[in-house]
Structure formats: C-alpha cells, structure tokens
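Note that one protein chain of the assembly has been removed; the remaining protein chains are unaltered in position.
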Amino acid sequence: MTTTIRALFLGVAAIGLITACAAQAQDKTIKIGALFPISGPGSYFGAQDKQGVELALEQLNKTGVNGYKFAVHYEDSSCGPLPATQAAKRLLDQFKPDVIIGEECSDATLAIMPIVDQAKVPLLNAGSSSIKITEPGNHWTFRIMPNEVMQGINLADNAYKRLNARTAVLLFENTNAGIGNAQVFKETFTKAGGKVLAEIGFGRDVNDFTSIATRVAGLGKIDVIPTYTLEGQGLKITQALAQAGVTKGGGGGAIQIGTIWLPFGFEQKAGKAALGYVRIVQFDPTDTRDVAKNFTAAFKAKYNAEPTHLNAHAYDQIMLIADVVKRGGKDAQSIRDGLAATKTFSGVTGSVEFDSHNQNDKMDTVHYMETKPDMSWTSLKWN
Amino acid sequence: MSDTAASQSAAVRRSAVLSRRVRLLLAVLAIAALPLIFKDSYWRTNLTLCAINVLLALGLDFILGYAGQLNLGHSAFYGLGAYVSTLLIVKLGIPFWVAFIVAIAFSGLAGMFLSLFAVRLRGHYLAIASLGFAVITYQILLNWISLTQGPLGLYGIAPPPSLSIPGLPVIDFHNAAAFFYLVAAFTLLVYLLLDRLVRSPIGETLTAIREDEMSAASLGINGPAWKVFAFGVGAAVGGAAGCFYASFVGTLVPDAFFVTEAFSILAMVIVGGMGTLIGPVFGAVLLTLLPEVLRGIGDLRLVVYGATLTFVVLFIPGGLAQAARIVREKLGLGGPAS
Partner (left out) sequence: MTTTIVLQQAINGVVLGSLYVLVALGLTLIYGVLVQINFAHADFVTLGAFAAYFFMHLSGADYIASIGVACAVGAALGWMINASIFAPLRRKGNELLPLIATIGVSVMLQNLMLAWFGPIPYAFETPYSNQVFRFAGIFMTEQNAIIITFSAVTVALLYAFMKFTFLGKALRAVSQDRETAGLMGINPNQLIMLTFVISSALAGMAGAMLGPVMVLTPFAGTSVIVKAFAIVIIGGFGNVEGTIIAGLIVGLIESYTTQFLDPGLIDIVVFALLLLMLVIKPTGLISERREENV
C-alpha cells in the first residue's frame, strides 16, 4: 500500500474507533440534573453542594457503576419559587436528566415538585426541612434528610428528658425552615409540660443581635434556647448571648440547642461563647464509620478544608443514585423505583430507607453534638 | 387651508391609522406564532414571564413616563394583586375572575391612596415615600402570617378555570401555550387601552402636568386629581400582573415582592424607553430574557446583566425605543411617531 492509502486507512480506523467509543460512552451515562442556588445569598448552599457532587463524581467515574458513567448538569435555581421553576423547566427540556437532585430552600423545592411530577423524573432532596414536601405523599419526590418534624420532636423530647429543660426561648430566622422548625419544637415541648417564654423571629438582614440578647436576658431562668439560623447569624447570636451573660459560655445557665446549619469550625470562630452548645447535625465529623472517615479524608485531600453537612449531603445524593444504578436503575422510572426500594444504604450522613411517603425515616441521620470546654465536638449518642 | 393641504393632512392621518392597524395586526400574528415556534415548556415559561413583565412595565411607565410621578415602589401593587386574589380564592372560595377583578380594584385603590398621601410631595420625596410604601407592604405580607402564611408560602395555586366556548374545544389553562395566550391577550388589551388614553385629551393633560405642574394649574388643570388617576390606573395594571403571577408560578412567597423587584421593573421602563408605550415592551422583554439567555455563561451572568443595564443607560438614555427610532431614521423608514 502506498503511504497515502495507509494513512487514509489508519485515519478511518481511528475515526471509527473514536466514534464507537463515544457512542458507547453516550449510551451508558446516567444524567443527573442538579438544581442548586448558585447566585444570590443562596449561593452559600450551592457552592458547597457542588463540591460534594464533584468529589463523588470523581470517585465514581474512575470505574463507572454497572457499565454506567455519571454526568451532572447544574442549573441555578436561586432559592426562590420562580427561578427554581424556570431552572427546572430548562433542565428538563434541554438536558433531559434521568434524575434530579435539589433544591435547598423549601419554597423552591415545593415549587418544582409538580413539574418533576408531570415530567415523571425522580427528585432527590437533601436540603429542605419543610414537612409539606413529603407529608402529602409525593410519588416522585424523595428526601434523605430528616424533616422538621423528625428533628423537632426529637430535639424537644431530648431537651425535656435528657437536659431536664422546663423553660425555653425560641430564636429563629423568618424563613420557611426557621418558622417551621420552631413551631414543631414549641408544640412538642409544651405538650410534654415545658414552657416557652418567648418566640423571637428575625429577618436575614439582622446583623447585630445585642438587642435580642438583652431581651432574652430579661426573661428569667431559661434552660434551653433553641436557635434556628444559618452560620453567619448563628455566630453573632452565640456571641451576643454570651456577652449578655445568658448562656453557659457567658457565665449564665442556658444551653443553646438547635438544628439547621452550623458547620464544623463554628467553635473556632465563636470561641468560649459556644460552650455547651448542643445541636443536631446531619454530618458528624467524629463519626467512626468507614464511609464517613473515607469521605472526610478524600474531601480534605481534594479541597484542603473540613467538610460540612452540605458537602456530605450532596455526596450522599450522588452515591445513593450510584447505589440504585448498581441495583439495576438506568432511566427515570427504574431509578425512581430503585430509590423507593432502598434498604441497606449507608451514607456519610446516616442510613437511608424511605417510608411510604418517600421520607428517609432512619433516625441515625440525626446526630447530636455538644461543644466541650476545649472547643472540640463530642458526639452525644442520643440516637 | 386649501383643498389639497386639507386632503393631504387627511391622507397623512389615514395612513397613520392604517399603519397603526397594520402594526397591530402584525403584533397579534407575532404573539399568536410565538408558542408555536417555541414548543418546549422552558421557553413558553419565559414568554409568559415576558408578558407579565410587560404588563408591569406598562403600568409603571404610565405613572412615571406619562404622568411624571417618581414611583419607586411598584412592587407593592404587584404583590397586593397576587396576594389579594390568591387569598380570596384559597380562603373564601371566590371564583377566579371575580377575585381577579377585586384584586385589580384593590391595587388600584392602594395606588390612589399612596398618591393622595403623597400629593404634596415632589420628585425625590415622592420616590422615597413610594419606596417606604413598598417596604411596609412587603413587611406586612411577610409578618402577618395568620393571613398570608408569610415565608411559609402558599402552594398549589391553580390557573384560571377552563373556558368552554360553544363550538370550540375546551381551553385548559394548565396548558402553557393557552396560559401564555391569555396573559398576552390581556397585555395587548391593556396596551391598546393605554394607547387610546395617551392619545386622548387625557394624555395631553398628563403631559402638561408632567412638564410643568404650576403652569398647568394656571390653566385650570387639577394636578393632584390627575396624579391620583394615573397612580390608580398604573397600580391596577400592576395588580393584574400579580394575579397572573400567582397562577403562573403556582407558589406565592413574600420574597417575590421585595423592593428590589420594584427596581427591576423601573430598569425595564428606563432601558426600554420611558414615556413611550413600546419602550416598556422592549425593556421588559430584554431584561426578562437576558438573564435566561446568559445562563450558559454560568457564574458571571449577573455581572453581565448589571453591566448591560449600566451601559444602556450611559449610552442610550432614551432606551431601546430611542435606539429603534434612530435605526428607523437611518434606514429611511421614518413613519409617524408611535
């Protein structure tokens, strides 16, 4: 053969090989749509979710699962119903995912649920706490995070029984999550015989909590202060309460308790003020299970930072999907059925098994931590 | 006037009317075609959002561009329309279109109330008063949880009930295209109404007040009364947009009506071209679609949005309407001013 013909033959063969591989890769990909807030203040969630997702993808795509690789496409849902609706429709129309993970904010999740329902694509949520997401019993929506009722009842019971609390002051951000969580605590606590001395809700634009702390200081003997807020305001509240002499960290007697988002590293910023803080976290960094330890090590290696529950949740969402694929899931319907049938999945944040409302009812996802005098976390084995 | 001059000006007027009719027909055809061109639900959502925003921009432009009143709080009327209609339907079981009319009337009255309150205020004082009004409205929607559910939100808001016109198939507004046609038809109607209003002696009165209220008063024009009127009309239109918004998204939270929304609507009017009717249409469509189209860019898309806003204002102060006029003149198409 002449050089030209040989070259031509090789070229065609190469093209044929490449297209065959590409076709192979295209056939065997699970498409995951990710609806996270990437712009605006909600980007606090989206940025961390993305880290967890990318870590999981990196690990999974090294070998694939059951011959499948995973591809993720992000759309910005901005933590609000309208942008979430638009992002969801764009995702469904253009990317055609087999499964969707998201959103973080309850209003946004509730807004997109009818859309994924109509499109018959499963939605796996790990960030919204409102009971309304699973209570009506939605066929296509699954939640692995414990909801506000699971957390609230558990927290109030433990406050009453293990901490012997009889009086409480509720501090919460004026959002769906804040108000919802506070309401559940109040109902459970008062039903058990406790007394709620005050319910103080504040906007996300409050910077200085000295006034609120002053008011709390004037309320008499307080046993627990359930606090429902995000990291930034949470830090200010804890410091203000200590300055006002209300909490243990400031020489008082009250214990701050809570849920919603306070990541590892909070104590380093809050200092002495955080002493004695008891809270539910969805990710326990002292967890001794292999899956948690491996995750923490891998995360630190890739990002040079301690993982938060947001990273962990996102990681678990991808890993759970991979588990479903291992069990035979390959498209929207089979993935949905696979999720519903999950029985023995152990994620970084805890075990997963869905009840008849597609809510993960495993209570080992509710971890209790207390801040010790040396600012370290200990795990209280209350669950 | 000689015969030829009279018939010439009559001919000019006739051709102006004809040209307007032709343009109206073209607009109707374009609107009818849009959902047929854009078949997927994402783009139909965007089209409907454009229509709602056009409605908002038209209402604000009537107050701002035609009556010259500096209204920085249009989000209040938007939110009132949405919440009043939804609460009437959800809590009292009132039929959709009745609630719609009540909500529009409520918003209109709120606008008139604001205007009465601010009747002595000029310029920036009115601007801040309207901003204050918007903040207070938002805070009431947010804090009066027993009434509005506040941040907990209202969910599962249904679209208008299906229409059955004898001889035609039932129109179900769950269908994205049908819903778009409904909102677009309403918006077109409002546009035509405002167009009539602006061309009538009322329009001249408003212009007189806008340009120089004191001189207008010396002509016997009751400035305050007309300002109240303008606010009422503009606010009512904003309220209508709110009613459509509620069924459009199906979910209602107060954050949708935070004061920054008022600035977005203002931007649409300015960028489109204040004081014209076609301006708000351009501005609303551009500023609604721009963030969507820019999604491909990812993280920096809002930076580009902000930059676009700034540059349009810097270099084309009359907005897109002015740009369109310049282009038309350059191409020698100069027809009667719209």
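Should a chain be cited, it is by its letter among A and B, assigned in written order, with residues numbered from 1 in that chain.
By our rule, contacts are C-beta pairs under 8 Å (C-beta built on N, C-alpha and C of every residue); 3 or more make two chains touch, one makes a residue touch a chain.
Predicted, not measured: the structure shown is a model, and the values here were computed from it.
**Student:** Touching the hidden chain in the complete assembly: which of A:Q118, A:T190 or A:S211 does that?
**Tutor:** Touches the omitted chain: A:S211.
**Student:** Have a look at B:M112, B:L131 or B:L320 and name the one touching the chain we're not showing.
**Tutor:** Considering the complete complex, B:L131 is the one touching the chain left out.
**Student:** Which residue from B:L34, B:A208, B:L309 or B:A324 sits in contact with the chain not drawn here?
**Tutor:** Candidates B:L34, B:A208, B:L309 or B:A324; residue touching the omitted chain: B:L309.
**Student:** Considering the whole complex, which of B:A118, B:L152 or B:I278 touches the chain not shown?
**Tutor:** B:A118
**Student:** Give me the chain B residues in contact with the hidden chain, please.
**Tutor:** 64, 70, 117-118, 120-125, 127-129, 131-133, 135-136, 139-140, 142-143, 214, 259-260, 263, 266-267, 270-271, 274, 299-300, 302-303, 305-311, 313-314, 317
**Student:** Which chain A residues would touch the chain omitted from the figure, given the whole complex?
**Tutor:** Residues of chain A in contact with the hidden chain: 39-44, 46-48, 174, 200-208, 210-212, 214-215, 217-218, 231-233, 235-236, 239, 243-245, 269, 271.
Following the convention adopted for this analysis, only the chains that are shown with their structure count from here on.
**Student:** How far is the middle of chain A from the middle of chain B, if each middle is the mean of its Cα atoms, in Å?
**Tutor:** Whole-Å distance between the two chain centres: 39.
**Student:** Looking at the complex, which residues from chain A come into contact with chain B?
**Tutor:** Checking each residue of chain A against chain B gives 38-39, 75-76, 80-82, 85-86, 89-90, 92-94, 106-107, 110-111, 114, 130, 132, 174-176, 178-180.
**Student:** Contact residues on chain B for chain A in the complex?
**Tutor:** Touch list, chain B to chain A: 40-43, 45-46, 49, 142-143, 145, 150-153, 155-156, 249-253, 255-256, 292, 295, 298-299, 301-302.
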